[in-house]
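The complex appears here minus one protein chain, its other protein chains still in place.
Labels A and B are assigned to the chains in the order they are written; within every chain, residues are numbered from 1.
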Amino acid sequence: MNDESGRDSGRIRIRVMDYFAQQFINGVSLGAIYGLIAIGYTMVYGIIGMINFAHGEIYMIGAFIALMVVVAFGISEGGLVVLALLSALLVSMALTSLYGWVLERVAYRPLRGTQRLAALISAIGMSIALQNYVQLTQGARVKTLPPIIRGGFEFQFGNTEFIVRLSTLQILIVVVTLALMAIFALLIAKTALGRAQRACQQDQSMAALLGVNVDRTISLTFVMGAALASVAGLMVTLYYGVIDFFVGFIAGVKAFTAAVLGGIGSIPGAMLGGLLIGLTEAMWSGYFSIEYKDVATFSILVIVLIFLPTGILGTPEVEKV
Amino acid sequence: MNSPHAASLRDAALVAGIAGILAFPFVGLLLTTEGTAPTLSTRFPEFAGAVVVIFFGRLGVSAARRGQGLLPLVLGLAMAVGGALSLVVEATGLGASGAAAWHAFVPGTFLSTVACAGGIAIAGLAGRNYLMQDRKPAERTPLPMGQLLLWLGIALAGFAILLPLLPGVDRRLIDVATLVLTYVMLGWGLNIVVGLAGLLDLGYVAFYAVGAYSYALLSVTFGWSFWVCLPVAGTLAALFGILLGFPVLRLRGDYLAIVTLGFGEMIRIILLNWYDFTNGPDGITNIGRPSFFGLPFKSEPEQGTESFHTFFGVTYDPVHRLIFMYYLILALAFVTNAFTLRIRRLPIGRAWEALREDEIACRSLGVNPRNTKLSAFAIGAMFAGFAGSFFATRQGFVSPESFTFIESAILVAIVVLGGMGSQIGVAVAAIILVGLPEYFRELQEYRMLAFGMGMVLIMLWRPGGLLTHREPTIRTRPAPA
Partner (left out) sequence: MNPPTLLSVEHLTMRFGGLIAVDDVSFSVEQGAIHALIGPNGAGKTTVFNCLTGFYKPSVGRITLHSPESRTPFLLEQMDDYRIVREAKVVRTFQNIRTFPKMSVLENLMVAQHNHLMRASGWTFLGLIGAPSFRHAEAESVERAEYWIGRTGLADYADTEAGALPYGEQRRLEIARAMCCDPVLLCLDEPAAGLNPSETEELSELIGYIRDHHHISVLLIEHDMSMVMGVSDHIVVLDYGQKIAEGAPEAVRNDPAVVQAYLGSDDEDEAGERADSTP
């Protein structure tokens, strides 16, 4: 993914603060997207202790379905845009959730309780299979979407010519993400499902003994993670206007990094991690080099895992002997 | 109605329904965004075909699972024949004229292939049920697996040695065999890390890249020969292994997997962008070819020098070099295998396996986990470095494109499918996963899809891998014959 949408004026003398503000805005929008994907990783890891390697592909599938719905509506800048986007959101969430549910059902559930690596290998297999399934059926070329949400605000600090842009889309991304975050936080804190989830996180067999339907809880965790990932998919499609079958891989790794950075198992942590990763990437591309931005992310992953293995908001884990 | 048939039907309908919903956007629709306006076209025939195939496939599988013989046998055969027929129709272009709906060639072919393969599988499963129906389960005596595997290994090795001399073996087959052997060698190297030490390394390709680039750069810059570069490349890769492994090897299984994946990608990105050093995406060309103990494989040797064919007095044939390459990688692979078999019986090898089984118990017995893991990581990396050198010299060209994550995933799949730690398992898995798809180029497009699904299916079928037999490294008394 690139984040050059706000960098359009190389020839103008750039004042430090303005440029920083622009990169900050870009970083926050990107971070919101990573955060939404990261929630899926963090919830699944929290509950069954595995890295859902195919989660990036779930996000990619969400993006494809969303794009298909938008295209099906025909793109005009009339009043249909709102309807198209709402349908895209709902259809994509529903179908992608089903993908998440089936994924768990088919590839992970039968392997629960066998050796740890088996489930991870199965997840990697699923990731490869889904990628190639989409490539085979939809072709390897990138799919593009012209911008359909335009407009925004422009700021000018002092009398420099550098303009900081904050697009409507960026606002939308952050608002939707915050709203979803709030809903999910409430869901986890207040509902029976949330309680069941937290119980399974602590001790699955005990939860089962107390009448929690563990299988259903795990399934729903996958469904929720997939739904959020599909929202991220829709937003990426609108934001960059370019997707292909391979977008899930790198976004997946970054979102996973975000989950680890925030503290795996913690939902606010995933958001915070996403934000930090998004900002790092935007700042790194803005001030150093775009080519090495992925290296920067991977370095963060390594550094966090070595020095802060529980992440920022994670709970420390005592080794059981 | 509560007969098993009704239950099977309901189940198949449910599965086909869900699969239909899932497949609709991808199989039933085609998104095109090239040209003026993005369009969404439909592909209903394929979609309907897919749902039907899934319905009957599921029906066949569940009937076969219930132990029924005849119904799934017929179903399976019908599917296989139908799939094969439509493959033929498409391949020969017979159906192309009439049906515009089949314009998207790929899903149609894919569907036929799935129907064909699924049908054969179901027919096989059901056929077994059918034949076994009236018999009691045979008294199964445990096979002497150790002996059996030993003989299988010897047979495979013998076959590999004789392969280029067999009649009917052409350049293409030798080429494919060389490639398979490269993966066998890499698989054996990775087996030390994943199979023996239990460290899931998803970035193994990084060391392969280090080996390949070391050789390429040394050969192009200094003109060093292959035989000098080989140990240098191995050492450099091992050093990289220590360097990367040192900070991260205490991480738990899947964290380690992600971090190593990150390292693999980092190395690739650096190779891609460090233009001055690696020539970026263009790669390095004109890498020196190895010589046969000083005799190059050239059609016209320079004045005063001998080349392979002049020295042996045979006519020049480019296949000589191919065969030499084949034997070179075979020898390298054998060395890797011999090394692994030997080191397994040494204290370090046993400590690796113990670490895989239970790290805490290892620590309670005084085994230094970090050094032990690091040694496995470094030795595994060294073999990847050797294989990388070989890769560079065979291709004569290296570029970052050859070292993507998918290579690492293939290698991990080879090791895990083989049955972690089993040397023969790795060889068999490499032949299945690399050799077959490579030889059947026509199916190239499905290769990775089948590959991913195969990984899942084999894990579901045998979570421990294909060959799980493990021979103790030391016995109090000789093994029972």
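The definition used in the following text is that contacts are C-beta pairs under 8 Å (C-beta built on N, C-alpha and C of every residue); 3 or more make two chains touch, one makes a residue touch a chain.
Everything numeric in this text was worked out from a predicted model, so none of it was measured.
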Q.
Among B:Asp11, B:Asp175, B:Glu353 or B:Glu438, which one touches the chain that has been omitted from the display?
A. B:Glu353
Q. So which bits of chain B touch the chain we can't see?
A. 339, 342-343, 346-348, 350-351, 353-354, 357-358, 360-369, 375, 470, 472-477
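Just so it is clear, only the chains that are shown with their structure count from here on.
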Q. How big is the gap, in whole Å, between where the Cα atoms of chain A centre and where those of chain B centre?
A. 30
Q | Residues of chain A defined as touching chain B within the complex | A | 50-51, 64-65, 67-68, 71-72, 75, 95, 98-99, 102, 106-107, 110-111, 114-122, 124-134, 136-139, 141-145, 249, 253, 256-257, 260, 289, 291-292, 294-295, 298-299, 301-302, 305-306, 309, 319, 321
Q: Write out the stretch or stretches of chain B touching chain A in their complex.
A: 18, 21-22, 25-27, 29-31, 33-34, 37-40, 106-107, 110, 200, 202, 247-248, 251, 253-255, 257-259, 261-263, 265-266, 269-270, 272-273, 360, 405-406, 409, 412-413, 416, 420, 445-446, 448-449, 451-456, 459-460, 463-464
